[in-house]
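Everything on this sheet refers to the single structure shown next.
Showing just some of the chains, left in place.
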Amino acid sequence: MDYSEKVMDHFANPRNCRKMEDANGVGTVGNPTCGDLMTIYIKVNDDDVIEDISFQTFGCGAAIATSSMITEIAVGKTVEEALKISRNDVAEELDGLPPVKMHCSNLAADGLQAAIENYRENNQ
Amino acid sequence: MYLDNSATTQVSEEVFEEMKPYFTEEFGNPSTLYKIGRESKKALDQARQRVADAINAKPEEIIFTGGGSESDNLAIKGIAFKFLNQGKHIITTEFEHPAVKETLAYLESLDFKVTYLPVYENGIIKVEDLKEAITDDTILITIMHGNNEIGTIQPIEEIGEIAREKGIIFHTDAVQTFGKIEVDVEKLNVNLLSLSSHKINGPKGVGALYIKKGTRVIPLIHGGGQERGIRAGTENVAGIVGFGKACELASEQLEEHHEKLSAIRDELIEKVLGTIPESYVNGDMEQRLPNLVNFRFKAIEGESLILLLDAQGYQASTGSACSSNKLEASPVLTALGLDPVDVHGSLRISLAPESDAFDVDEFVETLAGAVSRLREMSPLWNQ
């Protein structure tokens, strides 16, 4: 598996990897039976801006790196902006992923969306 | 520190020295008449004798191939196509190597019927199951000697006796056991037995199939009369010479290596289970290879573990889906009936005779660190 240096960096030194006790949006995607499970936590402030974001991931190197990367991309964005982060954005920011690992970046984007949906449900 | 010797091994210096002349100097085609050709022929003969000696066979029972996978294909298709009109039932286990498994899947597409014996939690078949599976239509039993992922060893002698009584041809894949434990074709009661060179410090791309005198197969590679007409193609002389030497060395050192490796393995198991919570060993604790152990750690995924270990200088492997190009969890571990999630947390450590310098304490410390780091990240770990 040829991971880029950036993937390896985010894997070895994951950013924002922790459980967030005071999150107001939590999304979990994946299936541990398939070897991946990802939880994204967000704290959205009154201006609809993602003020804090973190993750917990059970999965391969790419799954951990994409989780880490998406927290960096999303922090400071409004919820609207964050929803536009695509699978490709994550992979591109990591200088690419091996073809068989592209679905791991789906996981990260899906996880963030799930967290945002959960936040919106909580705040209706 | 390379800890993935079940995947492949380093060619030893002694083996390479023996191969060297057969590239640029003794390059003759063994089928030719003149001196340089006859020298190649002699080298082939010597290698064949060495392989035969290592498994208690006769040299004319050894057919050189391009590797373990080819040997498995030659054995299984060779018998299936030979008996095409006499029977279509084959018996195997649930957790064979892909070279056997995929070959059987192909035969199923040609209307062969295959029975897959369960291997239970300990990774060993029950002889009773085998007896029950045999029908009048059964032409072949193919059951691996040692499993490549968890190292459990099947009761080949007993299976061989049953096969012989019933007059059914019996093949075993001994790629992982050869050079690690005794492999004696007479004791094992087999008709066919597959070997591969690169698992015993020989070169890649060479293997052999033992074919008991009297057992006939349809060739996989038709053509010139090489290898008694059973495997055509100009012989890979250098590779075969290397394989022969590797066999000789492996046999000579079998007991010594067995003792050394199983001691390291036992120490490793004891320390890992003692240090890392929720860690387990996959497969039977008695009937197992001396050089291989497969661990299971709750709540973590194998590929990430392997990457962390690699970053610390340890190369090992996993049966986790996410490490292969197939993204499908290890069928071997799945066959043990493990919870699918647990299948992903596996780690295979396989040692080589040259693993003397392996410091078990240092490794276990690194491993424990990596496991707890991944558990901290894991949403499945709540302890």
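When the chains are written out, they are named A and B in that same order, and each has its own residue count from 1.
Criterion: contacts are C-beta pairs under 8 Å (C-beta built on N, C-alpha and C of every residue); 3 or more make two chains touch, one makes a residue touch a chain.
Source: prediction; values computed, not measured.
Participant: Please state how many copies of each chain type the whole complex in this structure file contains, using the displayed labels.
Facilitator: Tallying all copies in the file yields the formula A x1, B x2.
By our rule, only the chains that are shown with their structure count from here on.
Participant: Suppose each chain is reduced to the average of its Cα coordinates; what separation in Å results between chain A and chain B?
Facilitator: The mean C-alpha positions of chain A and chain B differ by 40 Å.
Participant: What residues of chain A sit close enough to touch chain B in their complex?
Facilitator: It comes out as residues 1, 3, 8, 11-12, 14, 17, 28, 32-39, 56-64, 100, 103.
Participant: Which stretch or stretches of chain B touch chain A in the complex?
Facilitator: Residue positions touching the partner: 299-301, 303-304, 307-308, 311, 320-323, 325, 327, 329, 340-341, 344, 376-380.
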